[in-house]
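Let me begin by presenting the structure, written as structure tokens, before commenting on it.
Every protein chain except one is present and positioned as in the full complex.
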């Protein structure tokens, strides 16, 4: 943690192309915090006007706000066009990224003599590095991690405790995997035979690109043949499950509990919200967004926004959901129509015919 | 395990404000079991009348039943107003809670010299206790657990194997966390920049109250700033995922695979059934109940019962679901109306106008 004057912060924001203006005392800041939890000497932020009332109650010393929003007099305002981006810069400057314990290469790590470990390795006791593993420079591997035979990982990777990478899988540079996630386990590859399931050896692997971050307790199948691929810059929440042979393009964002079945192809910068399911063997184009709990059952065009289970283009989905909620009312109106028409038919002496 | 006479059990139930009456021989009981699996010397129970037929087939020696329900002559009945509560007392008396292996502080645990470990600690080989960790009295920590820098846990906590607590997170007293669960990993905190995701350091933490029990393979994000909070007495099933900054009130019950997004506020004694999803930044009042697989997209008033995706008050949801299932029939009725009205119009010589 580093203390920082607000004027220094404004200079720093300028260097990040986030011009900011100081409105109030140039205080010394020692931490960033929420409006609710902040105290003296702490910086907070307001990006969602929904929380305006919290601004009056906060005990923070300063607050990052958008444009010329009025703030209580006791607060110094850091005025900036993009408070959320500015917040990120402030947190990095004051708190920095997580500092890991420094184990060097622990004597209590189980490292096979055939493994190649890069410079400046930080490998904890209780980690296992198997035969023919290659680890790049500046990697941190926490206790309980298991890297199976022939795994290759790039530079500056961080594997939190109990991460398991199955044999021959590959991680790029700057990959972060949170605790308990598993990469490269066998998928559901069975040949059905007389109502039983005969296992097909899963001889493919999983290949993860650069700058990928994966949440806790995820599971990414290896391919039966070839590779399951996660593209550069893609980020997963917790408990995300990816089926065998699926390819996921760069810069995607999958929220917690998303499940993608096998052999799907997902483009660049696709955003799947929480608990979304995607069927196997389909293609989702670039920049697609899918709403929470949706089930994607067919190919999706680039830039489409989808919702529902089964997922429809969002305008259609919303119309259908709205109509669905109003359905009991429409049924009343149908009943009224039936009564009225019966009345008219009687009046006009029309005979009933059997329905077709 | 302790053997118990049925008369002793009745006395014990009385002390728990569960008055019970013995009807039949005062047998010695050595275990509690299901009606299906119980044998001689075992006590079973019937609380759901759906399983009445099992009562005739059981080989149990005694059975806890409600009021004056008739039981086969060979069975001793323990008659009680609340058989399920009585069962719980009987299981505790006869079987007790799980007895853990006694490791003391194992020589094979990796414990940082700066950690403070309370009295009567039971820490297994293969557990890691990092710098500046504080552990209260009477805690049991199984192999593969990882407590990161600055973690604080209270008294009488139980961490089953491979539980991971990230840096600076806090657990209260009598917290139980089942195997593979992760507390305090980074949530999906990124600032979008040119279609890429720039990581925001997650400098908040997770704070878990007293008497919380968390199932296996759950994942509870730390907050970006401030704290994710789980209130006293709350219980989670397996694979529950909680987003960053969410506050969950005391005495909640979340069933398996529930997912709650970030910055939600959930009140006291809220019950979420299996696979429920809750959107971020919303408020759910006290005593709310949400049915399985529902998706909660907006604020919910206290005591409401919700169902569906998107979730509606349960009566509306049921009406909509019912109407939805009958929809093909309603469509037939609309078609009949269209035919009839066309007939009337023809008879009356009304011209067709273009639909609006």
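We just call them A and B in the order they show up, numbering each chain from 1.
In this text, contacts are C-beta pairs under 8 Å (C-beta built on N, C-alpha and C of every residue); 3 or more make two chains touch, one makes a residue touch a chain.
Source: prediction; values computed, not measured.
Asker: Kindly state which of the options B:3, B:21, B:37 or B:68 is in contact with the chain not pictured.
Answerer: B:37
Asker: In the whole complex, not just what's shown, which of A:83, A:136, A:154 or A:180 touches the removed chain?
Answerer: A:180
Asker: For the chain that's not shown, point to the residue among A:67, A:201 or A:349 touching it.
Answerer: Per the contact definition at the top, the residue touching the missing chain is A:201.
Asker: Residue by residue, what part of chain B touches the chain that was omitted?
Answerer: 31-34, 36-37, 44, 48, 50, 84-85, 87-88, 91-92, 95-98, 101, 108, 124-126, 142-144, 160-162, 178-180, 213, 215-217, 233, 235, 237-239, 251, 253, 255-257, 268-269, 274-275, 292-293, 309, 321, 324-325, 327-328, 330-331, 334, 337-338, 341, 344-345, 348, 350, 355-356
Asker: Tell me which stretches of chain A touch the chain missing from the display.
Answerer: Residues 110, 126, 128, 130-131, 144, 146, 148-149, 162, 164, 166-167, 180, 182, 185-188, 190-191, 193, 195-201, 203-204, 217-219, 221, 223-227, 239, 241, 243, 245, 257, 259, 261, 275, 277, 279, 281, 293, 295, 297, 309-310, 312, 316, 319-320, 323-324, 327, 330, 332-334, 336-337, 339-341, 343-344, 347-348 of chain A touch the chain absent from view.
The working rule: only the chains that are shown with their structure count from here on.
Asker: Centre to centre, by mean C-alpha position, how many angstrom separate chain A and chain B?
Answerer: Centre separation, chain A to chain B: 24 Å.
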